[in-house]
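Can you read through this structure? Questions will come right after.
For this view, one protein chain was removed and the others were kept in their places.
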Amino acid sequence: MADQKVAAYICQGCGLGDRLDTAALAGVAKKEGKAALVKEHEFLCNADGVKMIRDDIANEGVTHVMIGACSRRAKTEAFGFTDVAVARANLREGVIWTQPDNDESRETTQEMAEDYIRMGCAEAKKMMLPMGNPAAATERRLLVVGGGVSGMTAALEASRAGYQVVLVEKSGQLGGWAGKLHKRTPAKSPFQSPQDTPVAEMAAAIEADANIKVYLNAITSKIQGAPGRFEAEISVESGVTVTEKAGAIVQATGFSLYDANNLPELGYGKSANVVDQAGLETLATAAKGSPIKRPSDGGEVRKVVFVQCAGQRDDSGKHLAYCSGSCCSTSVKQAMYFKDANPDIDTVVIYTDLRMPGNGEDFYRSGQDKGVIFTKGKVSSVEAAGNQCKVNFHDLILNDQTAIANADLVVLATGQVPNSGVDIDSKLKAEIAAAAGDNSLLEAYNASQAEGSVKPVSMLNLNYRQGPDVPQLKYGFTDSHFICFPYETRRTGIYSAGPVRRPMDMAQAMEDATGATMKAIQAIENAGLGRAAHPRSGDLSYPIFRKEGCTQCKRCTVECPFGAIDEDEQRFPVFNESRCRRCGTCMGACPVRVISFENYSVDTVGSQLKAVDVPDEFSEKPRVLILACENDAYPALDMAAMNRNVYSAFVRVIPVRCLGSVNTIWINDALSNGYDGVMMLGCKHGDDYQCHFVKGSELAGIRMSKIGDTLKQMGLEEERVATFEVAITDIERVPQLINDYMAKIQEIGMSPMKGF
Amino acid sequence: MSENYSNSFLREVEERVEEGHWVKMCMQCGVCAGSCPFGPHWAHPPQEIFMMIRAGKREEVLTSDSMWMCTSCYNCVVRCPRKLPITHIMHGLANYAHRLGIAPKGQPTEHFATLFWNNLAETGRVNELKLSLGIYFRDGFSQGIKNAMAMQSVGLGMLKAKRLNPFELFAPHGVKDKSGFHAMLKKAREIEDRRKPIA
Partner (left out) sequence: MAKKTYSFYPGCSSQTKASSFNYLTSTKSMCNLLDIELKEVPDWNCCGASIGYAEGGELPRITLSARNIALSEQANPGMDMVATCAACWLSTRESKERMDHNTQMRNDANEALKEAGLVYQGTQNVRHMAEVLVEDLGFDELKKGVKNPLRDLKIAGYVGCQTNRPFGLAGESFENPVYLDNIIEAMGGEAVPYDQKVTCCGGALAFSEPEKSQKQIKDIIESAYDHGAEMIVTPCPLCQANVEIYQGEINKRYGTKFNIPVAYYSQLITVAYGGSAQDAGLDSQLIRATKLEEIAKK
């Protein structure tokens, strides 16, 4: 680029001036880094230092700034120049804080710093200033799918924040599961008694809200587009279909109760007096405040037994494996329906572990206080005998095989099954399991595809190449980053809230919906500005695709964890920029390297690793390249530095957006340039993944597993490329990993590829 | 069978046992069981006793030896996450079984506790000598002599250390207002019997 002018600034503060020969660093930037302008400063991040840089940008025509100071994670405000491309050489955390301050280390420490200056200059030269997504769209309405308590909360919260809402509910009225309840578990202090549900109040508020447009008896029959420009076809039962635009979507499709017909051993279907929790709510609502009667004959109820974990927490594989987290408090509430009306009615809750989230512990105490009997036990069977039932169970406290023979009502707490629609990855998951020797999933999948079988109904009907619903994690709940980004599904701009995301109670669902709505609003605003959504929130870069080199291999479209890339008729990728999270997984996947970002590309990283000075085989100075995930591994390295945890002076670290963005060409280049090894530090993957981009680290693992052949062709040992899972908390462990790996490299010896 | 896992025995305990209304509040965590110094010696830890009450096992609970093992160390009380006054509930259950006359036969703590109370109730203050002799002679005269002989060195030591007074037997310590004291206790017993009647 003709008008490119790189300026390099070297800071002497924070001890850099004492530990390093900054004049020599300036020389490197000038001579090798080819920076047009090189300046040292005693305290670069102070007002004077920043002004110096600003002045150079204004007066000297500087377009690219290389800052040799602290980590790119530090002083982001001082060095956050938005009008030039900025590269950072990490001399503080990356060099002087991780190297011993003594005479023996002086030479290697300086070499490290000089390399980082070379790398910084090389990176800067290859960077461009990101200009923002040109396809930015500014539809600001929120589409909410599902009119239960979660969906209603989302609609009301969005409206209160000043956003218009389209609310789609498949049934004839708002309220969902909550609408079927006689009362709810208490949400207010002192958390002692059941209280009225908020459904009527919320529905009235929605009706009175001009910002909220409600479609009842309706589904979203087709959704296409991207954040800021979704288009939803809404089909109403009457046959009318309308199209509504939306900037983001909240999926609040709720749960269904696990089918108690699967539990004949617990008497369901054999006696009218055995009901599930929904059944009891129906009885309570029907009683209209008078005593609840025995269903079989309308007789008086004297004893009620609640069976917790019915078809839940099951390790036989027949029923739900998980705990639904809300049924214990529901049973306490339902026992109070009886106790509050008549304390002489015996109510027994048979539980294995009573789990009362939130303020439920107070509610549990209140239940005990009202005389509800809680007994830790496991119910083996329920036998119907006339108008009563015999509940056989093992009392786990008294270790007693016992029975309650005279139950008038038995309530089964069966748990929540998410209404998450079609499992779009089921075939893939089944194939992976089959490859690992487990055919059960594949058989189940094939059976589900057979003629005449009931196919799952899609919730969203997304018109995405990846499938009609958002991807699911375990047990069919929608996939989201459980710790860091709980509401973000793997479809940007679509947020799941409530029990479709994980089992939860009403209070949690309302909180969940509020959070998801906030994230949805954030996505709308970011999309309007052409910026990325989480986790690179605010990033203006976006994937640039050079069509002429593309081989239509589809790897980018398949591997994108977020379904951001479609294909056109010729199978060329079509990028939906505002669906993109900017992780670079497509860039890592591309075998012909035609995908890049303005400020992050195969070149920005490739040129850095090539800029490093690799000493010859006899120097006893090996070089190891570390590609570190910027979300966890790189901050862990910075924090290790803050603790002054020393690691080898022979490593050179390059932060990457995600291990998913690592293109194998970088590994090739590093090894053929004489590096002795490459360490890749990324996040945990699997069901309990930590990867901020969900699939990035997993994909990197798969790609690297195939690199063995390449290494063999090059005549190199397999150990020369190694992948490690690192968490942000691994402050002690990361330096240890590095040192252990260096020891391994010492053991296998220097690379024979040096000096070619 | 029809009365099991019902509120009937629980109600009885609530009405007639000291601090019995706390029994329903136990959440079965078992911390009390792990905190009791006499843990190896009872058949049922407090937690289990509470569950047995809720399961309606009246006979088993009231004839049990377990609550008689309470040393009043209060370890369970301070550790109980539900703040149950477990020590007092154990005392209350023991007292109730004692009043019903169904405590285990020859329960030594029941014997000693009765001796202790009667001893203090007589004069208003404890007569340690009489109390010790009462323990030694609980199983009859000859066993009493043997027990006393066995503890002779201790007794003599205490005597020499001026911590045991042989004249206690004849001129015991006590309150001056004996009649007022006795009338007070009589009245208290009367009210107690009214508040916590025996089945």
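A and B label the chains in the order they appear, each numbered from 1.
Rule of thumb we're sticking to: contacts are C-beta pairs under 8 Å (C-beta built on N, C-alpha and C of every residue); 3 or more make two chains touch, one makes a residue touch a chain.
Note that the structure is predicted; figures quoted are calculated from it, not measured.
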Partner chains on view for the chain not depicted: B
Of B:77, B:102 or B:148, which residue touches the hidden chain? B:77
Among B:33, B:102 or B:120, single out the residue that touches the unshown chain. B:120
Interface residues of chain B (partner: the chain not displayed): 18, 37-38, 41, 69, 71-75, 77-79, 85, 87, 91-92, 94-95, 98-99, 108-114, 116-118, 120-121, 124-126, 128, 132, 135, 153-154, 157-158, 161-165, 168, 173, 175-177, 180-181, 183-189, 191-192, 195-196
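One rule holds for everything that comes next: only the chains that are shown with their structure count from here on.
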If you average the Cα atoms of chain A and of chain B to get two centres, how far apart are those centres in Å? 60
Touch list for chain A against partner chain B, complex: 303, 343-344, 346, 348, 354, 364-365, 368-369, 371, 373-376, 395, 397-398, 400, 402-406
With touch defined as at the start, can you tell me which chain B residues reach chain A in the complex? 1-2, 4-7, 10, 24-25, 27-28, 47-48, 51-52, 54-55, 57, 82
